[in-house]
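Sharing a structure here in structure tokens format.
Heads up, one of the protein chains got dropped from this complex, but the rest are sitting where they should.
Take a look at chain A:
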Amino acid sequence: MAAEPTRGSVPQPRTPGSRPILLLQSHKLFFRRTRLGQRLSCACVLGWPFLCSSGQRNALGHRLIDYQEKPPLVISSAPVLRGCHLAIPSHRTAVQAWVESLRHYDDRHVGLADLHPDVFAVMPRVDILHTVAVWQRNYKRISYAKVKTRAEVRGGGKKPWAQKGSGRARHGSIRSPLWRGGGIIHGPRGPTSYYYMLPMKVRVLGLKVALTAKLMQDNLHVVDGLDMPTFDPQYLADLAQYRRWGQSVLIVDVNKMPENITKAAASLKTITLVPALGLNVYSLLKYETLVLTLDTLAFLEEKLLWHDSRYTALYPFHLPYSDFP
């Protein structure tokens, strides 16, 4: 568990409930695993019991820097408070996230949103993320590789020379697998499909775990809407950098997106807009930061929680049911 050995690394913003993270600033690109280094790295991972004041150096000569942001600024007079619409089990409490805004570059504390714990604070099953990501990569795969067997290679019907008398090895065909230019025995045969379906509930759980991981690692940002003051892509890029969102940002919305943000994001490579129906585990893991609108939160919570307490399907779900939505 090495700490991030970066040069001039970006500190993580302090959101409610986060702990200050200790970073090891090293001039070398690769962290050498000395015994002291390993012990220090464990200390870094465990975090704040091992805080030291800035200016101190460890035995390797690395300067230990303690990054802590100032407490949050003034919240606007009418904060946006979003409560969870669906019932939360009595033994759990909602997790919270700041509601931000894109209208101003520093509008980071417009309000507070309650998030359902059964979607945003599930058990962090990283193996399920692996299963779902591998499925997403493979289920669409069709391998078109095909090689010819000895029957399909052109020629090779006639016995090349008589069985006995020539002094050479006995052969029946010039296209047997022993020959140069002959057929391949156990090669790839024809278009192969790697299609398989994971159970619906596994895929749903994958989404929940991915959203949990994003929230818990401070990579999830909730936005009240996607209204931007300008369509300038530089504004969006500067905003993302100022707020320390990360190298790549995925912005999700349920409704039709306003023109300003679509124009701005069209020319940006690292910021992508996606409709809520297109949210998937692979994209969530690929992009560093996730930005959700309040409507998307409601949509996702409703859709993902429905699977927790539904009957099994009698007939396909796209046909109407009278009992449940």
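We adopt the following convention: contacts are C-beta pairs under 8 Å (C-beta built on N, C-alpha and C of every residue); 3 or more make two chains touch, one makes a residue touch a chain; residues count from 1.
Here, contacts and distances are computed from a predicted model.
You can't see one chain of this complex, but its UniProt record names it "Large ribosomal subunit protein uL15m", from the set "Vacuolar protein sorting-associated protein 26A", "Protein transport protein Sec24-like At4g32640", "Large ribosomal subunit protein uL15m" or "NUP43 protein". Contact with the omitted chain, checked across A:Ala133, A:Val153 or A:Leu250, is made by A:Ala133.
The residue from A:Ser101, A:Ser173, A:Asn219 or A:Asn260 that touches the chain not shown here is A:Asn219. Interface with the hidden chain, as seen from chain A, comprises residues 1, 4, 18-19, 21, 45-47, 121-127, 129-131, 133, 210, 212-213, 216-219, 282, 285-286, 288, 311-312, 314-315, 319-323.
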